[in-house]
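A protein chain is absent from this complex, but the other protein chains hold their places.
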Amino acid sequence: MAGMEDLYKEIIMDHYRSPRNRGELLSPPATRTEGFNPLCGDEIVVYLIVDDGVLTDIKMTGQGCSISQASASLMSAAVKGKPLSDVRERIDTFKALMTVHEAALDGEASDAVDLRRLGELAALQGVVKFPVRIKCATLAWNTLIQGLEEISPT
Amino acid sequence: MAGMEDLYKEIIMDHYRSPRNRGELLSPPATRTEGFNPLCGDEIVVYLIVDDGVLTDIKMTGQGCSISQASASLMSAAVKGKPLSDVRERIDTFKALMTVHEAALDGEASDAVDLRRLGELAALQGVVKFPVRIKCATLAWNTLIQGLEEISPT
Amino acid sequence: MSGYDPALVRADFPLLGRVIHDHPIAYLDSGATSISPASVITAMSHYYENSHANVHRAVYVTAEEATATYEGARRRVGRFIGAPHPDEEVVFTKNATEAFNLFVKSWGASQLRPGDVVVLSEMEHHANIVPWFQLRDQIGIEIRFIPVSDDFRLDLSGLDELLVGAKVVSVTGMSNVLGTINPVRELADRAHAVGAILVVDAAQSVAHSVTNVVEMGADAIMFSAHKMLGPTGLGVLWVRREILSAMPPFLGGGGMIADVTLEGFTAASGVTRFEAGTPPIAEAAGLSAAVDYLEKLGMAAIADHEAQLTGHTLERLATEFAGRVRILGPSTLEKRGGVISLDVEGVHPHDLAQVLDQFGVCVRPGHHCAKPLMRRFGVVATARVSFGPYSTLGDLDALFDGLHHAVGVFG
Partner (left out) sequence: MSGYDPALVRADFPLLGRVIHDHPIAYLDSGATSISPASVITAMSHYYENSHANVHRAVYVTAEEATATYEGARRRVGRFIGAPHPDEEVVFTKNATEAFNLFVKSWGASQLRPGDVVVLSEMEHHANIVPWFQLRDQIGIEIRFIPVSDDFRLDLSGLDELLVGAKVVSVTGMSNVLGTINPVRELADRAHAVGAILVVDAAQSVAHSVTNVVEMGADAIMFSAHKMLGPTGLGVLWVRREILSAMPPFLGGGGMIADVTLEGFTAASGVTRFEAGTPPIAEAAGLSAAVDYLEKLGMAAIADHEAQLTGHTLERLATEFAGRVRILGPSTLEKRGGVISLDVEGVHPHDLAQVLDQFGVCVRPGHHCAKPLMRRFGVVATARVSFGPYSTLGDLDALFDGLHHAVGVFG
């Protein structure tokens, strides 16, 4: 049985208490994307500026639980200033991290995620042991994906 | 547990094999009333002639199981040629007979039905032990009630 | 509370034997769904093991038993709510939500005209909002909301204006977020005075106090078996006979017809016209047993017991968490039930619930399907504590241990 310490890691509590990149950006030029979790009411607004293929700035507002807030903060730190290709890679890695549990439930093997490549994001790994909280952790990321989609539709 | 002999009494089988008052009456002057049991598909048509407060003639067509056919036949024999007040009394007695079971299910006391006043109709008493068949037995009676209603609305 | 022994009651509920994270489970989420006594679980197994057959159309013994079980449940639950004519007024649905949809889309769609007014309240559950919006989008009715005051009550000061043109007032008997118990009888009288009917969402109240549809003055009520110690998969719609008899069918299919040809169909009369397809038979058996159990405890005794727990909780919150915990709901026992929504400063409801889980305490974080009410009070979610007949002071001790811990971690 998973314990609290798996979920509320120190890094997570730190990002929850002192969220990085919080605030708004003038839109336009920034894109402004809203996301919300209908199950628990958490909301987020993600502002993005992409310049010449690089995510030069990201800011966020919104309210939510420690996991959704910390995940948003960790995300912003992980993608800010990165070329879009790196950003997409980060997104994929995060997604892989979050689907471990689903796959395990189904009894299927899943590609192990290389935790070293994750840096601080690895702190979110414990969330998969709390399936209901996965939706909290993914809110910011899904909103980011949607925002990038608006900037350059795939 | 109720046995077959409670249901398929000799009188019932007799009325089923040789139904009384089967056929049609010219309508008008006769009233023509259709009844059917949506659960099992049984159908009946009841023709009535009321003259000066007396049910002078009754005929029936239709198809159905032994219980519905015998009940119809028994009914026709019991009401034909009777003043309407007698007919209504017969109907009430029959109804009381058929609700014994429902009442017993509900754990409520019910007025005992005086079987001697029933004559041949008493043969239908066993039906109450087979709740699903009550609907078969009541089809003709409900159609008779409807027909009388058309003749002199209460 | 003479004779009501929570410890004895607790022993009737197998689930309460569970140990969660080394703590005995403290189930404080009865507002979402109640748990079941062994007698309810056994009643359903008994059906499956002995009388598993379809209802209504067969003559063999197990089918007769199944029919008697199903129709018996209709009478049983009808009597439980004081229905004058259970056989002609109680419709089984899959949950309270379907009951609302059935009523709105049958009665509403056939009786309401464009411009007719439907009066709801700001504290309604989505089940009593969304179907009306769907109907509005289809036929153009107008929907108005009775506001909720700062002291968490229906604000009836403007009711006369709201009622102009109203054909139906539909409100909850008890809020699933605030715990507020609404003045149903008064609303019935005022609705009837302008020719409107009164619909009551009884989902939260039916298992916690005496329900009598006649005394309430209601024209229709809805509730779910799973919130009254019964099973999932079964809801109840009660509609006064005069109103029900004019309602067209909702779902079409087997069992609800008088006849079907290649040209069209005619609907059956009576309640079966609203019960298309194979009904929830085992669930009806479970509900009968649940009602038996509730009545054995006594609805008044249950209400007393839960009021005592509620009072105790409100007191401890006031003394131990003054200024740190806001209660979204009345702070005294007057006209309130055993549902307590907490807004803890600095602790998101999700985190609070997660910490409480570590203490074996089950509470529900979220908007509780009442988003308009959440917006009204400027929160996105609360952590909700809610009681059942099996709740004990021991559950509350676990709750407060957890609360103190959570405030420590996040505060």
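Just so it is clear, A, B and C label the chains in written order, and each chain counts residues from 1 on its own.
The definition used in the following text is that a contact is a pair of C-beta atoms (placed from the backbone, for glycine too) under 8 Å apart; a residue touches a chain by one contact, two chains touch by 3 or more.
Here the structure is a predicted model, which means the values were calculated and not measured.
Undergrad: Among the chains present, which touch the one that was left out?
TA: A, B, C
Undergrad: Taking the full complex into account, find the residue in B:25, B:40 or B:121 that is in contact with the omitted chain.
TA: Per the contact definition at the top, the residue touching the missing chain is B:40.
Undergrad: Which of these, C:142, C:357 or C:401, touches the one chain of the complex that we don't see?
TA: Reading the full complex, the residue touching the unseen chain is C:357.
Undergrad: Touching the left-out chain: which of C:71, C:98, C:343 or C:395?
TA: Touching the chain that is not displayed is residue C:98.
Undergrad: Which one touches the absent chain: C:11, C:32 or C:333?
TA: Candidates C:11, C:32 or C:333; residue touching the omitted chain: C:32.
Undergrad: Touching residues of subunit B against the unshown chain: what are they?
TA: 1, 3-4, 7-8, 39-43, 63-67, 130, 133, 136
Undergrad: State which residues belonging to subunit A touch the missing partner chain.
TA: So the residues of subunit A touching the unseen chain are 1, 36, 38-40, 105-106, 130-133.
Undergrad: Provide the residue numbers of subunit C that touch the chain removed from this figure.
TA: 14-15, 18, 20-21, 25, 27, 29, 32-33, 35-36, 40-41, 44-45, 48-54, 57-63, 93-98, 100-101, 122, 125-127, 129-131, 133-134, 137, 145, 224, 226, 231-235, 249, 251-257, 259-262, 264-265, 276-283, 350, 353-354, 356-357, 361-366, 369, 371-372, 375
Everything that follows uses one rule, which is that only the chains that are shown with their structure count from here on.
Undergrad: What is the distance, in whole Å, between the centres of subunit A and subunit B, each centre taken as the mean of its C-alpha atoms?
TA: Taking the mean C-alpha position of each chain, the two centres sit 75 Å apart.
Undergrad: Can you work out the whole-Å distance between the CA centroids of subunit B and subunit C?
TA: 44
Undergrad: Going by the contact rule already set, what residues in subunit C reach two or more other chains?
TA: none
Undergrad: Would you please write down the residue numbers of subunit B that are in contact with two or more other chains?
TA: None at all.
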